[in-house]
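First comes the structure, then the notes that go with it.
A single protein chain has been omitted; all remaining protein chains appear in their positions.
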Amino acid sequence: MVEFLTSQLGVSIILALVVIGVMLGSVAYCIFFERKIAGWVQDRFGPNRVGYRGILQSIADGGKLLLKEDVIPGHVDTPLFILAPAIIFLVAFVGFAAIPWGGQLQLGENLVDIQVAKPDIGLLYILGVASIGVYGVVLGGWSSNNKYSFYGGIRAAAQMLSYEIPLGLCILVVVLTMGTLRLESITLQQTEYWGGILPMWNVILHPLAFLVFLITALAESNRMPFDLPEAEQELVGGYHTEYSGLKFGMFLLAEYAHMITASGFIAVLFLGGWHFPWIAWTQPEATAWYAVIAKMLVLAGKITFFIFLMMWLRWTLPRLRFDQLLRLAWKGLIPITLGLFTLAVILVYVGRQQSLPWALLGNAVVLAIVLAAAGLSQVEVTGRQANLPSIRPGPVSTGTART
Amino acid sequence: MFARAKARGSGGLSAQAKACGSFRIAILLVLTGMVLLAPTGSVAWATDDAVTAEQQIGVTGAAPPGGLLEPILFYAVAMTTVIAALGVCIAKNIVRMAVWLFIALGSVAMLYFLLAADFLGAIQLIVYVGGTLILLIFGVMLTSKSPWVRFEPPKLELIGAAVVCGALLVALCVVLYSAVWPETEGVVPGVSVADLGRRLLTTYLVPFEVAGVLLMIVMVGAAHLARQEK
Partner (left out) sequence: MNVEAYLVPLAPELILLIGACLALIVGVIKTPRQMQWVSPLALVVVLAALLATWRLGVPDGSQGPPGLWLTSLTFYTRCIALGVGLLIVLVNWHQPVAEERGEYMAMILFSLLGVLLTASANDLLVLFFAIELVSVPTYVLIALSREDSRASEAAVKYFFLGAMSAAILAYGLSFLYGAAGTTTLYAFDEGAAVSKLAFGAQMGSHALIGLLLVFVGLAFKVAAVPLHVYAADVYEGAASPVTGLLGFVPKFAGFVALVKIFGACNWELPNTVYWMLWVVAAATMTAGNVLALLQKNVKRILAYSSIAHTGYMLIGLLVGPVAGQGPMRDGVAALFFYVAVYGAMNLGAFALFAAFRTGGRPMETLDDLAGIAARAPLSALALAICVFSLMGLPPTAGFLGKLYIFSSAFSLDESHAFCGPLIVLAVIGVVNSAIGAAYYLRIVAAAYMRGEVDESIPTGGRPVRWGLALCSIPMIVLFAWPGGLANQARNATIVLHDSIRPVHARLTTTTDATEHQQQPAAFRPHQAPRRGAPGKPAAP
């Protein structure tokens, strides 16, 4: 038994169970965290009634969702209505399997990976799983048989399709630099140093790609400046308008799980995963149990930072209009990422060890071009959507009020 | 599992209140765990980078490491594929068809994973399963006027299609059983992504490039056809 538990398979299984448990818990607390941040931004207290400073709020919310009546309206397409939250929930959690949580651990004679699965195709696995996620939203919106939900679903589909392209191109930039799809070796390669001091994190080499990736990750998880599929003010909740009880809870949990996955993904791809420079415990050579815990804490800290960033953005930025959203993707992010992709190809030729000045120069050039193009373009950022027929002047109200 | 009162009366929100939420979440947890473990099962044996499917399956034809699990999984996934494919044909609603197709393509991806063709499986997920979304959107848009519109093809067409499909099925079954497929010696070694990429850019460079040109044309053409509606 001990032999099994200290083998790779045993550790993987234990880790899978632990990860699911911890995720469910932290997802619940993400909601609490979010409400607290909302309070902070809006200069109020936020939840503070349940437990010490509201710390039991999430448990109360969870209990409420569990016990609430699970309404299935009569006018929905029932099988798909049930399938939709299941898909989105499942997909949000499956992505964790490939994230390297804490390097390697020396367990007796075995050197095991603190990672549930180590597929050769790590990045593609996550991309593939992520591409399924949108089905939950689209099917939920369609099966609800509700105009607003339907719009939410369609918006989600268009948004996902558009933002997957720059996302994929940013990932390609990293893949080109690293020459591998394995997340653990991407992390490992970032633990090297330039000149013995500066860690070889990808964010230093590709700052613009990091930024674009952050934006697309926000869009892919339907977070605030990009939360058009929900858009409470226009669509009354969008694709999950008709959901209640635990099914609604699943949508909610999936959104936060998605945020955690995206944050972990950003941390691994651009910020060296569990690596923290200049500290011996977080170097790949350290394989003792305390080192692994330190690495996990480092990764958790990075993830927390990005989650905080996303929440902060949510309560700070206004929502984009739909045409602005799509224009940003197709006319903004995709050309930029194509430029960055070309840059990455050149950097591969230069070699990673020598490429730092070239990378910075290239990023500066791309940024200059972007700024120049933005400055020269005459597209109005605000105001009425272009290409719409002009509004005919007339009385504001036709007189007879219909109710 | 999802017991519900099938009351469709008077357009109101007919509801059922069987509060079995905790049971459901338990089931979902188990499901999630299974999916999490599925890659583990196939990958955990290959702890070293060098170890590929070759060693997993064993060149000498020894039992697969998954033991009985592997054939069971294979047949389960294969059955899912077939059932979902049938569902595509039988479903009357276009969105349901797309969902069945989604399931069928997804289980084909699972088959690839089981056959240690990881890259192909991931690509199947990204390209086909993700691409079905477009089909779904088309379905949704085509039926947006009345969401429950149904396809009711004429009986004659159904019979014709059934005859053709049946004939094809019989022919393919005959082929499958009678043909002598070229034997590969030993076990085909698992192909790593790096190896695949190298092949694509050396031996299969021409098809790779031609496919690229073709996709570019398709994109230009699609953009033009879409813009034609002036």
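In this document, chain identifiers A and B correspond to the written order of the chains, with residue numbering beginning at 1 in each.
The definition used in the following text is that a residue touches a chain if its C-beta (ideal position, glycine included) is under 8 Å from a C-beta of that chain, and two chains touch if they have at least 3 such contacts.
Quantities reported herein were computed from a predicted structural model and do not represent experimental measurements.
S.K.: Where does the absent chain make contact, in terms of the chains shown?
M.R.: Across all of the complex, the chain we cannot see touches B.
S.K.: Looking beyond the chains shown, say which of B:L69, B:I134 or B:A171 touches the absent one.
M.R.: Residue touching the absent chain, from the options given: B:A171.
S.K.: Mind pulling the subunit B residues that touch the left-out chain?
M.R.: Those residues of subunit B that touch the unshown chain are 171-172, 174-175, 178-182, 184, 202-207, 210-211, 213-214, 217-218, 220-221, 224-225, 228.
What we mean here is this: only the chains that are shown with their structure count from here on.
S.K.: Given the complex with subunit A, which residues does subunit B contribute to the contact?
M.R.: Residues of subunit B touching subunit A: 2, 4, 7-9, 11-19, 21-22, 24-25, 28-29, 31-33, 35-37, 39-40, 42-47, 49, 93, 95-96, 99, 102, 106, 109, 118-119, 121-123, 125-126, 129-130, 133-134, 136-137, 140-141, 144, 147-148, 192-194.
S.K.: What residues of subunit A sit close enough to touch subunit B in their complex?
M.R.: 8-9, 12-13, 16-17, 19-20, 24, 65-67, 69-75, 77-78, 80, 82-83, 86, 89-90, 93-94, 96-98, 112-113, 116-121, 124-125, 127-129, 131-132, 134-135, 138-139, 142-143, 145, 150, 153-154, 157, 160-161, 164, 179-182, 245-246, 250
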